[in-house]
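What you see is the complex with one protein chain gone and the rest in place.
So, chain A:
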Amino acid sequence: METLQEFFSFSDPSIIAVTVGAVLLSASSAVVGTFTFLKKKALVGDAVAHSVLPGICLAFILSGTKNPLWLIIGAFVTGWLSLVIIDNITLKTKIKEDTAIALILSVFFGIGILLLTHIQHSGNAAQTGLDSFLFGKAAALVGKDLQVFGIVAIVLLVTVALFFKELKLIAFDASYAKALGLPVKGMDLLLTSLTVLAVVTGIQAVGVVLMAAMLITPAAAARFWTNDVRIMTVLAAIMGGVSGLSGAYVSYVAPAMPTGPWIVMIISAIALTSFFIAPKRGIISRGVQQRRLQRMIMDENLLKELYHLGEKDADIYKARSIEEIVEERFFPKDRLRSSLRRLRREGFITKENGHWRYTEAGRQKGQRVVKLHRLWELYLSKYMKIDPDHVHEDAETIEHIITPELEKRLEKMLEYPEVDPHEEKIPY
């Protein structure tokens, strides 16, 4: 608790630099990542992260200094070049995008390693610290770095805010954007430049490999909570910021701990949690919905079969044994039993001496499903000109989905028909 207070009192200026730097970096790359994620180009960030290495080394060899400006320009050039080459390979040969990305990122990185080791072996004293681009040095951020990060973060955020609508449009529907007269190529260029810029600065904090996570993971997590791009962008920024803050805190409490990997661990934990528990899109909620739907279909099918049995002996309210039901249509025993129990609890059927009988409400519901099934069969054969032999399967699915409004329209359109295409009576 004491360390927590100590940390958040920011009494130590180096804590401020590390924390603010980590938060700014995580949040701004999360914002840019949102759009590459939506364009389904998430791994492009990974490619750029690996491809900046040869640029940094070349800039060092050519300029002979570690002046961050030169290094960033070098990184920018090769990062950019890699994306152009990936696009060209995918466009002009039969090689697919995933192969092109994997190839270019590893080749550029290999060239970078060759240059880096060459520089290191050359004994140039100025070179120490170049490898911070490989592994990041989030815990060693100082005030000067903070200025650079601050400026880059502001540039990124302001650009995204200014071109928000256009970026959104090209992410979802580039051809529509083109038809509207938007400069799609220019916007693509802008997004690429933003990605490269985010990578070039972010890589110094978390390193080559983990940079991809800074772009992809917050966006992937945010996507699970909303369908609105604006909210998603803000959410991704907040999630990124929180993980940056926590990462800085961890490395403050345990100085031996690397900050970058901890930021990634925390944002990954947020993402994994989101994948499972997010409402609507989350795995758990999806599973629950699916089960609910399965149960509803099972219950409706069961009530429908009771109606079919009643039609056969012209006694709708006769009590039926489980064997009779299974003979009419096969249901797995355990699912049948639990469905019967459920329907009884909900008052659609009653149980007498081990036999099951419709209640008034149950009869109504079963009859409605039968009616919808037969109406739909008639609709398909009459309006869609589908052969009566082929309409059953389709009706079997749609009978559970048709809403009361659609039901009314079907009845009206078909003028309350008496029988379906198989000459079976449609009950009202």
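Note that in this section a residue touches a chain if its C-beta (ideal position, glycine included) is under 8 Å from a C-beta of that chain, and two chains touch if they have at least 3 such contacts; residues count from 1.
By our rule, contacts and distances are computed from a predicted model.
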Discussion item. Suppose you had to identify the omitted chain by its UniProt name; would it be "ABC transporter permease", "Manganese transport system membrane protein MntD", "ATP-binding cassette domain-containing protein" or "Transmembrane protein"?
Written reply: "Manganese transport system membrane protein MntD"
Practice prompt. May I ask which residue of A:H50, A:K304 or A:R374 touches the chain that does not appear here?
Written response: A:H50
Item to complete: Based on the whole complex, identify which of A:I15, A:A42, A:V148 or A:A361 touches the chain you can't see.
Response: A:A42
Practice prompt. Quick one: say which of A:I113, A:A361 or A:L406 touches the chain that got left out.
Written response: A:I113
Worksheet item: Per the definition of touch given earlier, which of A:F35, A:F60 or A:W262 contacts the omitted chain?
Response: A:W262
Response to the item:
Residues on chain A facing the left-out chain by the touch rule are 37, 40-43, 45-46, 50, 88-89, 92-96, 98-99, 101-103, 105-118, 121-122, 131, 134-135, 208-210, 212-213, 215-217, 219-220, 223-224, 256-258, 260-262, 264-265, 268, 271-272, 275-276, 281-283, 286
